[in-house]
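A single protein chain has been removed from this complex, and every other one stays in its place.
So that you can tell them apart, the chains are marked A and B in the order they are listed, and the count of residues begins at 1 in each.
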Amino acid sequence: MSEKNEIAVEVKGLSKSYGSVQAVKSIDLQIGIGEYFALLGPSGGGKTTLLRLIGGFIRPTEGQVFLHNQEVSHLPPNARPTSMVFQSFALFPHMTVAQNVGYGLRLKKVASAKIIDKVANMLETVGLDGYGERMPHELSGGQQQRVQLARSFVLETDILLLDEPLAALDANLRRDMCIELKRLQEKIGMTFIHVTHNQEEAMTVADNMAIIADGNLVEMGKSSDLYENPICRFTADFIGENNIFDGQVSKIEDDVTHVDLGSSSITVLSRGQKTSVGDKVSVSIRSELVRAIDASTSSIEPLETLSGIHRESVYLGLTTSELVTLDNGQEVLARQVSGGSDGHTISNGTSINVGWRQQDGRLHIS
Amino acid sequence: MNDDYSSKWGYRLKWLYTLLVVTTLMLPVFFVMYISFNENGFGARDYDFTFEWYGLIFSDLLMMDAITSTLILSAITVIFVVPMGLITAKLYKITQYPLAVVSLMLSPLFVPSDILGAALLVFFKNLNGAFTLFGEWVGASWFDTWFDLGYFSAIVGLIIYTLPYVFVVILITMGRYRQEQTEAARSCGATAWQAFWHVEFPQIRTGVFSSCAFTLILCFNEYTRTSLLKGGFDTFTTVLVSQMLNEGMSEQSYAMSSLVSYIAIAIIGSVIIFTLVRSERLERIARAKAEPLMAS
Partner (left out) sequence: MFWMKPAFTLFAYENFFTSARVDNFLASMGHSSISVLIAFIIGFPIAVFVRRRVPQVAQHRVILLFILPFAVSEIIRIFALRPFLQRNGLVNDVLLKIGVINEPITAILFTPTGVIIGEVMSFLPFIVFSGFLAMEAVPKYVFEICDDLGAGPIRVFIDVIMPLAAPGIFAGSLFIFVNGLGVALLPNILGGPGAVNAGLIATQAISALDFPLAMAVSAIMMATLLGLLYIGHRLFNLTRILTPIS
């Protein structure tokens, strides 16, 4: 738990309903100062609503929002220490780039000489030196986003909110902009809150992230933690390419939980999670830690295995995926870096096992 | 035009038909203009072209009086109706009951002018009567003429008449406006009013001004409601009608009508031309956008 004075944003019990529809259901969240924080989740899951609640564009139905320990729950956007970058269409089309960037300063009645100075500096920082007199429609998508960033940075607010800022850009540009954003955030030091449905984007930019789905905060933590050791089944399903097996607890030993999958059974380390026999649980394993094992594959360690039929090999350049259909009909994905299995391929239709080390499996009780 | 297999001649024929219809609709107007230049007035056998009648307009006191009254009525109506339409259009965008708002706003369109005028007339007279009685009861004669027929009642009638038009015009213009811009402005520190004035208004300006112009034209040309509600004084249209029904229009009236028509046509013509110019500019912008600059 961070110190009180290191928290930039805190929401407590925050809810928002539209009539009978609950967009955000009682969320508690803390974001530290200077963090790059991502709100990741499926479309329509509430992450944008949450962002807008923090920004003041929506009023909460219940709960509170604290920015730098001040309650701001009912303050409008212009009274909060936040500024926002939108997905698109948010530059003022009737003003030049320089006028756009300087708008906030003009409102604060800063001297015009100073405005010109600051605007020029900021344009240079975001890599748009000399673009001051252009009109927004003359710029490309990426350039427009940079102008938005400049417009927000120049206000020197503490917190920057980004609402799917890269969604309108094509894939290559998006990747470059992700790195740009990270660089700028580190340079300027503001707290960034970035909403996206794209996990690669979130993982590139964010120090910490929260998974928001169906109005709930599902899980929160560092990207590496969420990727390697997700606590919730949903997180495992959403991030990375995981295989998930649903079943019931059949036996509990000290450290190991046995899970009955119907036609077969596997074991997984409990890692302190308490269950009772009969509980519905799930086990997930990252597909890159699952291997397709046939007669020729040797293995030193004991593996959890399930049997099935090999259906397809998919070559994706860096990785090759093996698609296996288990006896109970479920599909399993085993991924490896291409060229790893000594060059021998498995033909479709052969019986095969998939296996993983017991410690690579993760137990999910929710 | 389409590159498909539709016939070019079919297209031209249909265009011709459309123009023919418009011209036919405008024929009476052109006829009035034609007469206004005739020295010998309406119905005379000979036609001598002259500007005489236009010059005499200003000496026709009855007409000038009426025009002044009409101008005042129109101006006051515009001042009230355009902000009302603007506010309602903004409400429509954010309300949870858009259907109710639209039905309410468009309902005056479906009430014929006479019925509306008559109903308002009775309404005001009743109100007047009620207030007079109330005044007697309280002992003050101050209330007596509050709702007498006059400028106030005429303006109310005109506002009800023009509000739907203003609402629709502004709404259509606002259709192109993106809400994100207001939010971006708020996020830069602008209050709601500043966001509207600095960011939204410049973009819907044309719509607002066209609706002002349109309202002016509508008020000038309106007859039935105004005549029922205005009480004693004359307006442009009532003068024309009383002349028409009695002795036939005076030559100056023809000239004045033509003059008003010229102005109105000029206004609409310039709107058409303006949107022409604008769309060319937008087309140019769109073409520029289609070839994006490579650097990001």
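The criterion applied here is as follows: a residue touches a chain if its C-beta (ideal position, glycine included) is under 8 Å from a C-beta of that chain, and two chains touch if they have at least 3 such contacts.
The structure presented is a predicted model; accordingly, all values stated were derived computationally and were not measured.
Visitor: What are the shown chains that the left-out chain touches?
Guide: B
Visitor: Of the listed residues B:A75, B:A119, B:V138 or B:A192, which contacts the missing chain in the full complex?
Guide: The single option touching the absent chain is B:A119.
Visitor: Which is it among B:S74, B:T162, B:S187 or B:S257 that touches the chain not included here?
Guide: Considering all chains, including the one not shown, the answer is B:S257.
Visitor: Based on the whole complex, identify which of B:L104, B:V241 or B:I285 touches the chain you can't see.
Guide: B:V241
Visitor: What is the set of chain B residues that contact the non-displayed chain in the whole complex?
Guide: 1-2, 4-6, 11, 14-15, 17-18, 21-22, 24-29, 31-32, 42-43, 98-99, 102, 109-115, 117-119, 121-122, 125, 129, 168, 171-172, 175, 217-218, 220-221, 223-224, 228, 236-237, 240-241, 244-245, 249, 257, 260-261, 264-265, 267-268, 271-272, 275-276, 279, 283
Quick note on the criterion: only the chains that are shown with their structure count from here on.
Visitor: Could you put a whole-Å number on the gap between the CA centroids of chain A and chain B?
Guide: Inter-chain centre distance comes to 54 Å.
Visitor: Residues of chain A touching chain B in their complex?
Guide: Residue list for chain A touching chain B: 19, 55-57, 76-78, 82-84, 86-94, 103-104, 107-108, 137-143, 148, 151-152, 155, 161, 173, 176-177.
Visitor: Which residues of chain B touch chain A in the complex?
Guide: Listed in rising order, the residues of chain B that touch chain A are 96, 178, 180-181, 183-192, 194, 198-199, 202-203, 285, 288-289, 292-296.
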